[in-house]
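A single protein chain has been omitted; all remaining protein chains appear in their positions.
Just so it is clear, A and B label the chains in written order, and each chain counts residues from 1 on its own.
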Amino acid sequence: MKTLSAPNTKHFISLDPFSKEELLYLIQKGLAFKQANEWPQAYQHVFVANLFFENSTRTHKSFEIAERKMGMNVIPFEASTSSVQKGETLYDTVLTLSAIGADICVIRHYEEAFYKELLDSPSIQTHIINAGDGSGEHPSQSLLDIMTIYEEFGSFEGLHIAIVGDLRHSRVAKSNMKILHRLGARLYFSGPKEWFDDRFNDYGQYVDMDELVTFVDVMMMLRVQHERHENQEQFSKTQYHQQYGLTLIREQQMKDQAIILHPAPVNRDVELASDLVEAPRSRIVTQMSNGVFARMAILDTVMHYKEEA
Amino acid sequence: MKTLSAPNTKHFISLDPFSKEELLYLIQKGLAFKQANEWPQAYQHVFVANLFFENSTRTHKSFEIAERKMGMNVIPFEASTSSVQKGETLYDTVLTLSAIGADICVIRHYEEAFYKELLDSPSIQTHIINAGDGSGEHPSQSLLDIMTIYEEFGSFEGLHIAIVGDLRHSRVAKSNMKILHRLGARLYFSGPKEWFDDRFNDYGQYVDMDELVTFVDVMMMLRVQHERHENQEQFSKTQYHQQYGLTLIREQQMKDQAIILHPAPVNRDVELASDLVEAPRSRIVTQMSNGVFARMAILDTVMHYKEEA
Partner (left out) sequence: MKTLSAPNTKHFISLDPFSKEELLYLIQKGLAFKQANEWPQAYQHVFVANLFFENSTRTHKSFEIAERKMGMNVIPFEASTSSVQKGETLYDTVLTLSAIGADICVIRHYEEAFYKELLDSPSIQTHIINAGDGSGEHPSQSLLDIMTIYEEFGSFEGLHIAIVGDLRHSRVAKSNMKILHRLGARLYFSGPKEWFDDRFNDYGQYVDMDELVTFVDVMMMLRVQHERHENQEQFSKTQYHQQYGLTLIREQQMKDQAIILHPAPVNRDVELASDLVEAPRSRIVTQMSNGVFARMAILDTVMHYKEEA
């Protein structure tokens, strides 16, 4: 393996700009935080605000814990009781938080690329971390996903990885397919064909679920995002589970060492059988645990940013 | 007094399983925290989440303060902006919090015995503290109640204690009657007879309010829980106050050393006359203060849990 290099980035918007070596650095950094019993205490004068304009438990709370493990001060922010209710824009809200001393703003927002106007502002000083932008990207989830795969297999080269389900609406799918492809994995897709489109063809091929389960190393299931579907579902939950889900029967066809991932929250008995959530080959609970350490790596990275001379 | 023994318990669900000696230990522990100026700093790597699915000021905030006085890290949790809004269950929410590093979950939930499925899970590692389960129990309130009585009288033996009001809907009534009975107090009940049922006969007798006030040592008033009554109230607030409430006139019939308790929030001029809330014999403000120290005793107890070999 080549020498890993720390990415020098003020903001953390996407994994896309990072080289393979930088991605491996971030993974190693996260795993190092996981193994450490002592956490950095260098950040006790750092203020961070988490602006979540969409409901979240995992991402929101694991950022909160990551920040506290770094020794940072967390400024609570609730969109529902902020001046956003008086019509204040995201730009003016972040400008305010920057002015009153927030060093980092972690933002989840329903608008794709919400961060664009924030990065260009001469008055906004804070580091921006993208915790999910509409149907855009979700880089901290991608990082914890690849960290969990790396922790299991020690490498990406030649791994067969399936991404299955709500491909069109999933931030995770879009982030992950580009990154896993760059890291050397072979990708496969499954799920309803109407949610599969040409963009995915560049990264991997569509395979029917019954065949897919027999040969992949990683079965990455996506959440059916009921809240992003405008029309009635085209199929019932039972139908979805039978056609595209990881049923108990399909799981038995998986290779011995193959693992199951899911970003959660799981729609139990839809994407996968409820009993598989805590099954031996499931890494869903591990993903959640790793999420804290992945986010510590992200926070640490932006805080080490050095402006070029 | 026999030697007190610290209860060894991973979770804190009810006072019911504790012996008299264990209950007295918890009381003494709480009173010791009250007298101390310095608080334990051993818990600064402990993460605790407070999951309140019902509105609360006293219980929620006194747990928050207790946790901070113990030096713990509090992870904010708001049901209204969590993935519960995407349909995530309590089980999956606690599984998540456990996975991302919560050592303790303090939970108030509208469902009776919500904790059952949590205690059996092999994947959920966190200590569970019951901060009120539907119409079930409310053990931290019970502990602060008995702590306040003990602080006043130094013993329970032979004390005459009245529990008055909304017996049927009250978590406090059910927790307290069993515990106070075990500790040696003599119990009496009053309030609307339709809210009194056979379960109470095992612990004490129903006495009319006008007689009751003349001889009890402790007058424990319950809150009329408008939010748990499905039908229209059978009586107006004035009628309730006149028939079952602690009026200014009735209060004058009380013994010199008798005290008034109420878990609060008080419906002023319903359960008791507004002026009695801060009257000399009221211990309602003391109850609130003691609530913080009772909860410190609870947090300390579960953190001292040792798995048996």
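Operating definition for what follows: a contact is a pair of C-beta atoms (placed from the backbone, for glycine too) under 8 Å apart; a residue touches a chain by one contact, two chains touch by 3 or more.
In this text, all values refer to a predicted model and were calculated from it rather than measured experimentally.
J.: Based on the whole complex, identify which of B:4, B:31 or B:288 touches the chain you can't see.
T.: B:288
J.: If I consider the whole complex, including the chain that's not displayed, which of A:83, A:155 or A:274 touches that chain?
T.: Only one of A:83, A:155 or A:274 touches the chain omitted from view, namely A:83.
J.: Determine and list the subunit B residues touching the chain excluded from the picture.
T.: Its contact residues with the unshown chain are 52, 55-58, 60-62, 64-65, 68-69, 76, 78-80, 226-227, 264-268, 278, 285-286, 288-289, 291-292.
J.: Even though one chain is hidden, which residues of subunit A still touch it in the full complex?
T.: Touch set of subunit A with respect to the missing chain: 47, 49, 73, 75-78, 80-88, 92-93, 95-97, 99-102, 121-123.
FYI, only the chains that are shown with their structure count from here on.
J.: Could you give the separation in Å between the centres of subunit A and subunit B, each centre being the mean of its C-alpha atoms?
T.: Inter-chain centre distance comes to 41 Å.
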